[in-house]
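Here the complex is missing one protein chain, while the rest keep their positions.
The block that comes next holds chain A.
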Amino acid sequence: MDGAGKVKDVILIGGSAGSLPIVMRLLTGMPPDFSASVIIILHRLKNAASDMDQLLSRIAGIPVEEPDDKTRMERGRVYLAPANYHLLADEEDTISLDYSEPELHSRPSINITFASFAAMYGSRVTALLLSGSNSDGAAGLKAVLEHNGSAVIQDPLDCEYPVMPEYAAVVNPGVTALTVDEIDRLFKSIVL
């Protein structure tokens, strides 16, 4: 079921080891006005610095927000899943946070967010799965595709840590694989 409301397209970005530079690149040179809502799920080390939102904001030149629970999503905004919480799509275009058990040792879990947004926003979802060295994300991409959304993986040959996209390709045979340059171009075109 596609929810109505203010949110238009949703772009989900999931990444683990080796993905931070790519996320930075995607957020660099963003158009001042864009209509998509962007959600970023990054696995972080447990004791890593917690000011990732500020770091990304500085680079992007636009605010990257770690949402509180039940934040209403808006167009043209970038949201970053806070460390240690799962991020879910909830009714009325809100974001719910969830502190229940990690999934595949990850919290936030890419699978959980991807599946949740896929069920809520269907074909309005584009999911990008970047570099990483674990198996998170594959089931999430499957859910996105099953709900007629678009799914893209970072080409494992163009990855610092290829395991995550490789595994996603095994679970989702034929899924589109793009280089970082191509993903950047795609992202900048669909975010508008």
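Here is the rule we go by: a residue touches a chain if its C-beta (ideal position, glycine included) is under 8 Å from a C-beta of that chain, and two chains touch if they have at least 3 such contacts; residues count from 1.
One rule holds for everything that comes next: contacts and distances are computed from a predicted model.
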item: Protein name, per the UniProt record, of whichever chain is missing from view ("Chemotaxis protein methyltransferase CheR", "Amino acid/amide ABC transporter membrane protein 2 (HAAT family)", "Tryptophan synthase beta chain" or "Phosphate-specific transport system accessory protein PhoU"); value: "Chemotaxis protein methyltransferase CheR"
item: Hidden partner chain, touching residue among A:Lys8, A:Lys70 or A:His105; value: A:Lys70
item: Touch with the omitted chain, as defined above, among A:Asp51, A:Glu74, A:Glu92 or A:Asp181; value: A:Glu92
item: Options A:Ile39, A:Met52, A:Val125 or A:Ala138, residue touching the unrepresented chain; value: A:Ala138
item: Contact with the hidden chain (one of A:Ile11, A:Leu27 or A:Ala115); value: A:Ala115
item: Residues of chain A in contact with the chain not shown; value: 1, 68-72, 82, 85-86, 88-92, 94, 96-101, 103-104, 112, 115-116, 119, 135, 138-139, 142-143, 171
